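Contents: one structure, followed by commentary.
Omission of a single protein chain aside, the complex is shown with its protein chains in their original locations.
Chain naming follows the written order as A, B and C, and within any one chain the residues start at number 1.
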Amino acid sequence: MHIRRFAGRAAALLFACLPAASLANAQENVLQIRAHEVVLPDGSRLEDAVVVLENGKIRSVGEEHADPELPLVECDGVLTPGLIACQTASGAAGETTDSTRQLLPEARIVHAFEPDHPDFEKALAAGITTVVLAPSEWNLAGGLTAVVKTHGGEVLSSEGHLALSFSSRALAGGAQAVSFGFGAAEADPHLEATDGGLENTASGRRGNRPPTSYGGAVALLTERLGDTDGVFARAAKGKLPVYLAAWDRNEVLRAVQFATRHHLKGLLRGAPLAGDERLVGPIRESGLGVVLGPFALGQRPRSLESVKRLQDAGVPVGFALGAPARHPETFRWSGAMAVAEGADPAKVLDSMTATAARLAGVDERVGTIAVGKDADLVLWSGDPLDLSSSVEAVFVDGELVYRKEAR
Amino acid sequence: MRTQRALVGLVTLAAAFVAPGRAHACRSVQGSEAGLAIRVGKLLTMDDADRVFDPGMILVEAGRITYVGEPIEVPDSFRRIDEPRLWAFPGLVDLHTHIHATGWFDLNDMVVPLSQDLRATPAFEPHEPRLAYALAAGVTSLFGIPGSGTSIGGFGLFYKSKSSGTFEDVVFKDPGGMKSAFNFNPQRSRDLGASWAGLTWNVQHLCDALVARADLDSTGNHADPADWETENLERVLAGDLPVLVHCASAEGVAGVVRMWRLRYDTAAVVSHGSWDGHLAAAFCAATDTPVNHGPRVLNFTSMRREGRVQGGAEAFLAAGVPNFSLNTDSPIVPEEELFLQGSMSARLGADAYAMLQALTSHPADSFLVGDRIGSLEVGKDADIVLSTGDPLDPRSRVEFVFIDGEVQYSARDDGQLF
Amino acid sequence: MAGFFLGALALALPLHAGAPAPEEGRVALVASKILTCSFEGEQVVDHGVVLIREGKIEAVGRVGEVEIPEGYQTIDYGDLWLSPGFVGLHSHEAGASLFSGVNDLNDTVYLANPGMRAAASVEPGNHSMEMAVAGGVTTILYIPGSGSNIGGQGVLLKTPFTTFEEKVVRNPGSMKLAQWGNPERWGPGVGMAFENWNTRNTFRRGIVYARQMERAAAGEAEELPRNISFDPWRDLVRGEMAVSTHTQVYQVVLMTLTMIREELDMPVFLDHSTIGGWLAGKLAKELGVSAIVGPRSVDALSRGFINWARNKHEGFRGNAAGYQEMGMEMIGFNTDAPIIPQEELSVQAAMGARYGMTDERMQILRGLTIVPAITAKIGDRVGSIEVGKDADILVVDGHPADPRTHMESTWVNGKLVYDAKRDGRRW
Partner (left out) sequence: MYATLSPLLVAASILGLGAASSAQDGPDDWVVEADMIYTAAGDPIEDGRVVVSDGKIAALGGSGSGDTLRVTAVTPGFVDLGISIDTGALSVEQTTETAITSRVADSLDLFSYRWTRALRHGVTTALASPADYDVIGGLCTVLKTGGGSDLASREVKADACLRASLGPQPSTGNRTPSPFGEVSIYTRRPTTRMGVEWVFRKAYYDALNAKRFGLEATPEQEAGFEVLAKTLRGELPVIVRTVATQDVHTAAFLKQEFGIPRMILADAAEAWKEADLVKACGAAVLLPPAPREGRVKDRFANDTYLFALDAAARFHELGVPIALTGHATADPEATLARQAGLAMRGGLPFEAALEAVTIAPARMVGVDDRVGSIEVGKDADLVLWNGTPFELTSRVVGVILDGHLVLDPRAASGDDE
């Protein structure tokens, strides 16, 4: 546990009076939380409101007074929904890329979900209660993403999105082909001892050779969208959202045009310069969301501005965690840096909660403090985007799962 | 090495006898007949009268030539060799060779710049393996000399490329002459003589002293007996022994003529004279200095500057050099390719017959051994080569080589070695 | 590129300065000796004259018997000789140099690659061709390498000239076969048996395709879908070109003769054919197969290759001489350029003579000229100084195969493409 020196007003959390054990056997495990500010779904904040949790759900929001018989948690910080990261490889570092083939659309990354992996504890401690496990951009069709909670091992969705890649890394001739194995094909039946004029390298593709050009990749994906059944077919019918990885601007434009042409729903991943004035229009028209970041401290302002530009254009934005390469604590930094470049703080916080839930396709369960939703909440010592504030407590399914150690 | 050589000699000898179908018993045990009569289709004597006999006959008795000319009646006691389709010509002579010793370190002794008291003889090895190939190509006499590492390398010896015999059978003049080097190779940075000036002063300082002493004794008797160290050098300065001087480039050739011919009036021969040495050819002609050219017969400077191919021999002969000969500086160019030096010079414009002289009579005469070798004349050694055609024509094949009247090589029996 | 003679005839020799202005392409060459090298008939014309018109030889004969008509530029070469241009049937030098990093030699994706055409990589006017012209070689067969059993199709070219159309004599010029000796490196387990099976299998399929397409052309059969890999067999079946075979070692030469010539009835000639190949000379003579010998001129009698250690004296045995002893007449020479530079083709002939090949009926010079020309089936165009043939003529100061001889000038297609005085002596 990091020992952090925080200057400024240290929130005195009145937890001391309620021993943890007694919380558990309260009447039908009901719990009341009173915070100085409660973030509502529309981004506004309630002053000194009480939120009542029951059986892991939110029973009511905004009560004036707390019921004296019921256990009460009071804190003069901010109560927000649990943060949601739209991309991570927590606990599955080596599992997001397959080096034997380019197309593995039916693969499910949920099989790599290891609930009690330490990566998830770290995420929890940073206020992140739900994450999207996603395949990497090295495979042309990496498979299906999974949406999971960071505590309790619950899988919200084992078929979140169909991950496709428009990045140059997915092309056999790409600069950093993972291993030359990508290029290997099964022994060429035509490579006899004598060429005898038989068809060999002439027209037509040979074997399961992966494409080496952008045009080839688009053609292959278009061809697969014509499948009659399977994940490609479901994506084509709009029943399965897509998760399009793209980095350079021409890759982003190509991905957007592909989604528009085939009426696909879902989101873009990567796209640091999605805010370019020639891209915002096409992205807005396509209806795709954009998962940006994670931003590093040295990030160029041009990509930080993308958050503001996309949000101003009404494009739903989410943030990527990038664990285990990145420490979950840096998740908030991406949002903070975006605000520094002019993004609206409320919208940024929303893109870490409500919008992220919508992009992950689990907004009916999590993402806002609203009646009926899962009781995934985070108590902050101050405003979450204010780097000096810290996580005081995290509730998942109404249960206190993390509490900052008293000094 | 030597024992194996001898063994092979025996085997070959034996094989000659038992080889079926080989009619030529030209190799027979010597001594039982009075002499040998060789009749050939064309005989090049290479003598001063340039006589050619078509056909021709040579009589050999006791290793010496007793008759050269038109075919004549031969007494029955003579053994006859009749080869109507072959040419005969004298064994080839190479004045600049270093294959008398197998060890590389026997080439130069460079402790002091002037080694006039050293001789190549101690390092000499009679049946050096490379000589077998030289013999197969018709080279019969070689002047084995130290290298060009010092201004005066020492004294060389004349020997023959026999396939058998001891030191006495093989060597016919020791010392045969001195070896000196004028520019490029002897210019060492370590000691005096790094520059031409230093090098020239070194030699002249020694020779001037010897000449002065010789003048004192011109009354016929030496005041004190010749110092054993400089005894041979004094014979050179007196003109008894010739000196072969390694040099290159026009200034090099001119420097050699100026010192060894004009200053000391010795029997000096300019050796190599390559790169653009032929520009000093007129100076050689004017001073009657023989030139021993090679192994580079191609003028490199004209190749580089004008992109034109030009031969060195043609230039020397055009200037009227009286005695022109060719060398291989073996093993730089293999000894057996001595005749090719002549072919290439002819290809590059030199007169063909002059090139034949450059391989036979001229080298012998320029080094004062013309009385014994270099041409087929009565009284000379019976060093005779029989070949299928013109000696300079690479298409010709050497069939037999006689040295001192005995067959030392037979392509038909030993297999064509080159 | 400098020194190349491109356009119209402009001659430096001021002979007969007074004659009327010569018409384009009309020349009369007078020389003390003309080595015609015609396959039959008179081989030498003393003090003769050759009339050239539009690149062809119009007349050959003694001065006085052949009249020099009006408008011919006469050149009297005095005591120099005239010889036909040499024909080199094994060259890899007409394309990019083998050391230039560009691979024009072998495309051996398969063990048999009959579809490859060497014409695609001919680079007119490169340095090797300039030297070949200076060495007297006027026609070459440029072929792919021996990296695979069937390297592809060669092309017959004239060595000078800077455009492909002026250089080409016949395309395809030959089919390049490598019986054995290099193609083993194609893959593990590739040996004589498998190679011969694969070669016979490919030849069989090619011959079946070619015969049906020939009958279809004559309207007697159904046409097959065009197969550019088997097209060369149509020329072979018509007998318009031969298979040039890299073959050496006695039993491999035997396989070339028995399989390709006898069993498959294909026109073929032996390239290299050294290392004891001459032992099959008698059979080659019966089957009418020529031997283009080289670049090795000798076989060392000792069991191994030539004994470089020089400590054993067993002498050498001439390859060309071996074939001659077996009664063969059709013996040519080969440099496998650039293994031996193309310009040294005449030296190969000299080595043939040195190692025992007799020359009383000019076999050496014929081996450089008419024999390879007839072997490559262009005997009607080059190889000798006869009426109607291309005017490919060398001006030499002695026997062309004698290394001492100097090439004064080279005429190809009636144009003076090299002159030692004008261009500077190149070789």
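Annotations for the structure displayed:
Quick note on the criterion: a residue touches a chain if its C-beta (ideal position, glycine included) is under 8 Å from a C-beta of that chain, and two chains touch if they have at least 3 such contacts.
Every value quoted in this text rests on a predicted model; they were computed, and no experiment measured them.
Among the displayed chains, contact with the absent chain in the complete complex occurs for A, C.
Of A:L72, A:L104, A:V155 or A:V218, it is A:V218 that touches the chain left out of the display. Only one of A:S90, A:T130, A:T150 or A:S168 touches the chain withheld from this view, namely A:S168.
Of the options C:G41, C:G64, C:G101 or C:G191, the residue whose C-beta touches the omitted chain is C:G101.
Between the chain not shown and the residues C:G64, C:P225 or C:G388, the one that touches is C:P225. When the whole complex is considered, the residue among A:H111, A:K237 or A:R261 that touches the unshown chain is A:R261. Seen across the whole complex, the unshown chain contacts chain A at 168, 171-174, 180, 183-185, 187-188, 191, 195, 197, 199-206, 209-216, 218-219, 222, 248-250, 253-254, 257, 260-261, 276-279, 281-282, 285. Counting the whole complex, the residues of chain C in touch with the unshown chain are 1, 95-96, 100-110, 115-125, 144, 147, 152, 162-165, 185-188, 225-229.
In this text, only the chains that are shown with their structure count from here on.
Using mean Cα coordinates as chain centres, the one most removed from chain B is A. Among the chains in view, C has its Cα centre nearest the centre of the complete protein Cα set.
Chain A and chain C have Cα centroids separated by 74 Å. Look at where the CA atoms of chain A average out and do the same for chain B: the two points lie 96 Å apart.
In whole angstrom, the spacing between the mean C-alpha positions of chain B and chain C is 42.
Annotation for chain A: no residues touch 2 or more other chains. Contacts with at least two other chains are made by no residue of chain B. Residue ranges of chain B in contact with chain C, taken from their complex: 4, 8, 129-130, 132-133, 306-309, 343-344, 346-347, 349, 352, 392-397, 411, 414-417. Against chain B, in their complex, chain C makes its touches with residues 301, 310-311, 313-316, 347, 350-351, 353-356, 359, 364, 401-406, 424-427.
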